[in-house]
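The other protein chains are all here in position, but one chain of the complex has been omitted.
Letters A and B mark the chains as written, and numbering starts fresh at 1 in each.
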Amino acid sequence: MSDAPAPKPPPTDLVRFTLNGRHVYAKPGSMLVDAAAEVGVEIPVFCYEPRLGGPIGACRMCLVEVEGMRGLQTACSTPVAPEMVVHTDNAAAKDAQDGVLELLLANHPLDCPVCDKGGECPLQNHTMKFGPGRTRFVEPKRHFPKPLNLSTVVALDRERCITCFRCVRFSQDVAEDGQLTFQERGAGTEVATFTGEPYEGRFTGNIIDLCPVGALTSIPYRFVSRPWDIKNTPSICGTCPAGCNVDITQRDGEIKRVTGRAEPNYAVEEGWICDRGRWGYPAAWSAGRITNALVRGEDGLLHEVPLEEAVDRAAFILQRSAATGVLVGTDATVEDGHLSAKLAEALAGGRVGRLGIPDRPHLTALRNLPRAELGEIDQADVVAVVGGDLGNQHPIVELRLRKLLRRRGTLLVAGVRPQMIAPRATESVRTAPGRLVDALDAVERVLESGSRPILIWDEADLANDDAAAARLAATAEAAGARVIELSAHVNAHGLRALGLPTGNILDDIEAKRVATLLAVHADPTEFAGSTEWDAALDQLNDIIVVATHRSHITERADVVLPALMKQEIEGVLVSMTGRAQRLRPGSDGPEGAAAAWEILIGLSHRVGKPFPWRTPAQTFASVAAGYPAFAGLTYQAIGTEGAPIGDADVIPVDDTDPPRPLGEGLPLVLTTEIFGDATSWRSDALASLRQQAGLRLSPGEARRQTVTDGDVVVVASPHGSCALTVSVDERLPDGAAFVMTGPPGAGTHALLGADFGPVNVRIGA
Amino acid sequence: MTAAEVREHIDPIRHEYADPRSLVLPALKFAQTRDGYLSEENLEAVAEATGYSRAYVESVASFYDRLYLTPVGDRVVSVCVTLSCMLRGSDEIMAALAEHLDVGPHGGTSPDGRITLQESQCLGACDKGACIQVDAENTVGPLTPAEAVALVDELREAETPAERWR
Partner (left out) sequence: MPVVNSVYRHREAGSPLVTLAEYEAAGGYRALRKALLEMPADDVMYQFHRSGLRGRGGAGFPMGRKASFLPKDSPLPSYVVCNGDESEPGTFKDREILEFNPFQLLEGIVLAAYAVDCHQTYIYVRGEYEHQARVLDSALRQARAAGYVGDDIAGSGYACNVTVYRGAGAYICGEETALLESLEGKRGQPRLKPPFPAVAGLYGSPTLINNVETLAALPPIVDKGADWYLSMGTEKSPGTKAFSISGHVMRPGNYEIVLGDTTLRELVYDLAGGLREGREFKAVWIGGSSTPVMGADKLDTPLDYEAIAEAGSALGSGGCIVMDDSGCIVRASLRLAHFYRHESCGKCSPCREGTNWMEKILQRMVDGDARMEDLEMLESLFGRISGRTLCPLADGAIAPIKSAINLFRDDFVRVIENGSPRPEPMLEAVGV
């Protein structure tokens, strides 16, 4: 066998047909509209959107002439056939295009000058290219009161609607939330919710991206910009570890909008994004955003200083310190992690660690199984989800699983939480806290039943359940299942691949091996083990913080270096499926702030150990050269679509004892709801959707604990305690305390130890 | 109407359909037999009994002329206004009934709430044109405007059946 690349497939694999007089080729079975697009011929469409399901032929915009077929054909639903002769630009086709546009415009208010869609509107564009020069409709147009707020984030202008079905199909057939429908029929058809209730869900914003006219618009974006004033940048959401690809819209250097990728990444999010990812961007200018460097003065207070001065101050501290711990937070990029490690190396007594779940041995066994991308769920026939709460924590995965079920695949959902997809799943097994092992017979049966099985497992839950993790790894391997890890934190996969350990910095502070802390995008007081960290911080001589928002730790810092956020920087995040993807700046960010990578490089210069890299790209090249998991990757190779990293050489924590629950009382189950995270609490756009911290109990458990809805109780674990409001939830099982983490400062993290180990809690007044 | 009552109506026919969605229309039709229309509560009962969202069942209901989403009178009187009946005087019947019931020219509910008058498309009773239909149960014709008025008066006097299929 030669190593020569496979020859280009001969045209015989393709179908030859004639398009507007040209011989062209297409994949057999492709629809004319796609086949034409492949060879550069645009056939206009409104309703056609394969991500929503098969063609429906409703808008009639794509009519073309196929010789030998009676009448005109919809190119969206006509597959190419050998030697087919197709005209998209002859008189008949042009008249059809012109005609459909004239009819669509008959009732369309030509309010383009005040419409947010203007300039990026398929109806407007098609009209320019294919449409009527004038309208002959003299009757009064269909009239509805001007925009209706479908929710606090989506506005509906019914007059502009051309009834293309996209939004209602998304709601019914993709998100399956069932809320958005057509009401009435014929010319009176309108998009509506049940008796005008708000359209609330986790994926509602996608209908804005889908709408081919200005009927559905983003309320936070309303009247903000015109398309010719804006710039779109492909980037990564980075709010959760799923790694959805997004486009960021900026105007005058400021972020104005986040949308699904215009060119969807089918390996990851398919162009859909969740509402948290879409409307989290106003966190950039929330009240707590740090826009200027801060240095603690002799008066003991933090004072704004120029960034240069603060960096100098930080460098001075670091140089003076005999033992510095560099703590990398979960939002840090791969470059930030690498530079942190290098800076620690350069400093006297320096050491580096990261916040995260310890790499227990059995997790490594699971991680060493062949991985799948989210997109590969589309090829799976069975999927088992073990643990976690992906609908809240990795929302986009749920859409893939719904798709699996729509194409009659098998889905097993197992775990302790009431997962939102569970009622729809083929099978659902609820386990007691720490007892995932009880679901594994079912998991094994389901995975074995498939020919292309995928196991989706939750890092946080399996980390606390050694018995389950061990057996699960063996089961998945025996079944030939590929795996997707539901990471607990955004760039956990990338930082782990850099070999950054967990837990060490806290230990070193407690053992007085570290006297200075440099926290890079890390606030351990808003993390598991916050009580212990709180005490540890007291023992430090100096705290330097690189952060985007004010928090508990910035208030205690000696130097606060204001960092840019993910949407403002260049860098690489590795998604939970092990896909390296590039953040690109879609916004300048505050003038007084800098990217963490820039601050770290600056510090290296100031401490007299200058790094040879000046840019994130150079830094990443060093990562690729230094770590086997990143070997061969470059910014260019990652491109806009991302690229999988290799297996990381992870040394699991030296801890062979299975985690045992500490304390007495009810097992604690900690959950972060989709709108209950820091981003949601910082973004004004999501204000009405924010989810509070709280204690949720089953009705039976609430009775046993003699508490009821609305009671404020103190939940206490051996690690710490916090006050929470009780709500009774019928979906929950008895025998567990479900705590929703809520906004920064809610204190729920105090309940956990820094090792994320299982705990029991007591509920008291 | 409660979900349990709707379920009681559709459960015996459930096995006749490969997909339970088919039960939505029978459930909707049944759910309005008592109140005469699909109140929010009735829609919720249908949604719960069939397992589809409230918005979905409302959307289905709104597609069909004979499923009512706003309150209607104790009896619904439909005047066929399509071509055959028009040629035989349905416009005159409509006008006479509208005046008699004190409703708008295209129908409405009489102030006493007894009768909803509506225009209807071809009722498939052109041999009886001009005809009117009482709920969906009884089609009467041919009628003159005077006869139509008399019939509606009779209806107004008569007791309202507990269950009305319209």
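Rule of thumb we're sticking to: a contact is a pair of C-beta atoms (placed from the backbone, for glycine too) under 8 Å apart; a residue touches a chain by one contact, two chains touch by 3 or more.
What you see is a predicted model; the values in this text were computed from it and never measured.
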Residue of A:38, A:102 or A:438 in touch with the missing chain, whole complex considered = A:102
Ask   = Given the contact definition stated above, which residue among B:71, B:124 or B:161 touches the chain not shown here?
value = B:124
Message = Take the complete complex as the reference. Which residues in subunit A touch the chain that isn't displayed?
response = 46, 55-61, 63, 71-72, 74, 77, 95-96, 99-100, 102-104, 106-107, 136-137, 139, 162-163, 165, 182, 184-189
Message = Considering the whole complex, not just the chains shown, which residues of subunit B touch the missing one?
response = 13, 16-26, 28-29, 50, 52, 59-60, 63-67, 78, 81-84, 86-92, 120-130, 133, 135-139, 142-144, 147, 165
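Definition applied: only the chains that are shown with their structure count from here on.
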Ask   = What whole-number Å value describes the gap between the mean CA coordinates of subunit A and subunit B?
value = 49
Inquiry  = If we count contacts the way the header does, which residues on subunit B are in touch with subunit A in the complex?
reply    = 40, 43, 52-56, 58-59, 62-63
Residue ranges of subunit A touching subunit B (in the complex, touch as defined) = 172, 177-185, 192-195, 197
